[in-house]
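Here the complex is missing a single protein chain, while all its other protein chains stay put.
After this line comes chain A, so read on.
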Amino acid sequence: MSSNLIKVALIGNPNVGKTSVFNELTGLNQQVGNYPGITVEKKQGVCKLSDSVKAKIIDLPGTYSLNASSIDENVVIELLLNKNDEDFPNVAVVVTEVENLKRNLLLFTQIKDLEIPTILVINMADRMQLKGIELNIPILEKELKTKIALVSSRKKIGIENLKNLILNYETLSTEPCLHASSIDPDYFNNLRRAFPNQLLYKLWLVITQDVNFLNLDRNEIKSSFTKSHADLKRLQQKETIKRYQFINDTLKIGQKIDVSKASDIRAKIDRILTHKIFGYVIFFGILMLIFQFLFDWSSIPMDFIDETFANFSSLAKQNLPAGEFTNLISEGIIPGIGGIVIFIPQIAFLFLFISVLEESGYMSRVVFLMDKIMRRFGLSGKSIVPLISGTACAIPAIMGARNIENWKERLITILVTPFTTCSARLPVYAILISLIIPEKRVLGFLSLQGLTLMTLYLLGFGMAIFSAFILNKYLKLNCKSYFVVEMPSYKIPMFKNVGINVLEKTRAFVTGAGKIILALSIILWYLGSHGLSDDFNNAEKNVVAELQSKNIKLNPSLIEDKVNAYKLENSYIGYMGKTIEPVIKPLGYDWKIGVAVVSSFAAREVFVGTLATIYSVGSHSDEETTIKNRMAAEVHPITGNKVFNFATGISLLLFYAFAMQCISTLAIVKKETNSWKWPIVQLVFMSGFAYLTALIAYQVLK
């Protein structure tokens, strides 16, 4: 074959550093997308092997074996069984880890059975000495019928060798390393006779799991070769035992472990991190640190961004020729973009913390620590990962619930995760808190605003747990509860992996949410600066007439203000706001806040952007004003009181804490639960509850 593009599939167990190897091979030359129709992340990248040959590398989801138990794992099997898939690999690279070689090789022997050219990567080779492990590579290569690349992605060793092996993939053996069919010779012989043109192991996989298989009629095989579920499972167990026998025999001659050298750092750290008291203290300490960090530290770049965009806006206004187009740029687009960019520091920090916790291996300990408690509420210890990553964004969090084995626990996790405080709520909280909570410190170092933010986070968690408890009581679902959590060894997170992850997630969030915000801010600007009625078009005349009739004299700039306010009130947006005012008035909101609440139904962060757009329409054009200052100055036209007072602020905070204001989340819940029922239940319950609490809070506090 003379193709200059070699297709490579990167396969491996979770926690073996597969992504590190992928990052080393492709650098920043990677794209993340989705597999069509499902929300499994598809990562691929390009790697230059020589002057004329490149490799297209596909990073497949981590899997323990070719027996799929989740959609993520299904992706692996479907690709490897389908020769017609455009991504069907020329060569499979199986990544294993030196300390877990025995278990990792199980998947390797399965891949070999598919007769695809296969390279074995033994990663984390730099830890061999520390762990007292010695490998006899020539023997292993001979027994496993493959070529081995010893790699340390951390120390950047062995990558060139791996590239060379990929380049010369055509010389690799495609012979299986063992004959799994000997577990039931009669059965497999019959199968072979019935389908002489098909790979035996492929047939076996098709029989044992639900794979969409294109060129084989599954029903045909199934009807004549089906065994009872229990029999199949017994055979699968036999197969697994057989594979382990082979692996043990191979490692006996190819691997030496000096047990005395193996340090037990993992055991020592485990003893502290999973301790019944210190374990929780450390966990809550880490959470608290994250939130203090998040509010105190990210406010510096956020203030800077806020002011920069205000400056941009007035610069544009001064330097571009006056007219519709300039207004669109300076009042619609620039504040709109500013409303997106301002999140970047906090989102990046959040993703940074989460990916450090995951990479280091700590997250699995939290799962272990929390399982018993979470189960009382119908959740699983594994729900803690969605609940924590929900603080960044509910969408990846809900997808992360996939590895919860029990459907009921998974469903409850999906339903309650949107209560956790996602980063889209942050800008709303940040601006409201800074308006209504004084900038004081308690005990000398804890900022009162930071504490308020933390309270809101706890409120979100509390509500999630409480609704889980209710759902657990009333959902009648009987599911077998399986819970298997691998406890990986502790590792210092690799800067490159964390960096790429933070960059990727932040970019996806900003572009995803950014499009909605930008579009909405343009629409809002239009609706706010145009009106149908005579009142709008004759604003100036009407205002002047009214002032004259009351015999009031004002200087020109104040008159202009009055005119603008009058225009806004009679614009399209003014009408819309006024229409819904009766519904939101009991919560303490005026029609401008109402417009912001309604437009932020698509995505919460739109709230701030909308207010920015609405207010900049009604403010002095020659002054630079930040959104916050503008909101602080807003007074009620009749009473003269501040609009964003304590009662309204708290009412808004509570509303945003509980309401289901995110279309993307509803869409993902529909996808993950495969029905409209659950997203609708979620919407009605969350938003109804939000309205009620906001109402009570305002009526009590006002």
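FYI, a contact is a pair of C-beta atoms (placed from the backbone, for glycine too) under 8 Å apart; a residue touches a chain by one contact, two chains touch by 3 or more; residues count from 1.
The working rule: contacts and distances are computed from a predicted model.
Colleague: Which of "FAD/NAD(P)-binding oxidoreductase", "YCII-related domain-containing protein", "Ferrous iron transport protein A" or "Transporter" is the UniProt protein name of the chain not shown?
Modeller: Listed in its UniProt record, the absent chain's protein name reads "Ferrous iron transport protein A".
Colleague: Using the definition of touch stated at the top, determine which of A:41, A:87, A:184 or A:270 touches the missing chain.
Modeller: Once the missing chain is taken into account, the touching residue is A:270.
Colleague: Return the single residue from A:233, A:585 or A:677 that touches the missing chain.
Modeller: Of the listed residues, the one touching the omitted chain is A:233.
Colleague: Which one touches the absent chain: A:40, A:191, A:334 or A:367?
Modeller: Here the residue in touch with the unshown chain is A:367.
Colleague: Could you please point out the chain A residues that touch the chain left off the display?
Modeller: Interface residues of chain A facing the absent chain: 64-65, 67, 69, 100, 102-103, 106, 230, 233-234, 236-237, 240-241, 244, 266-267, 270-271, 274, 276, 279-280, 364, 367-369, 371-373, 381, 405, 480-489.
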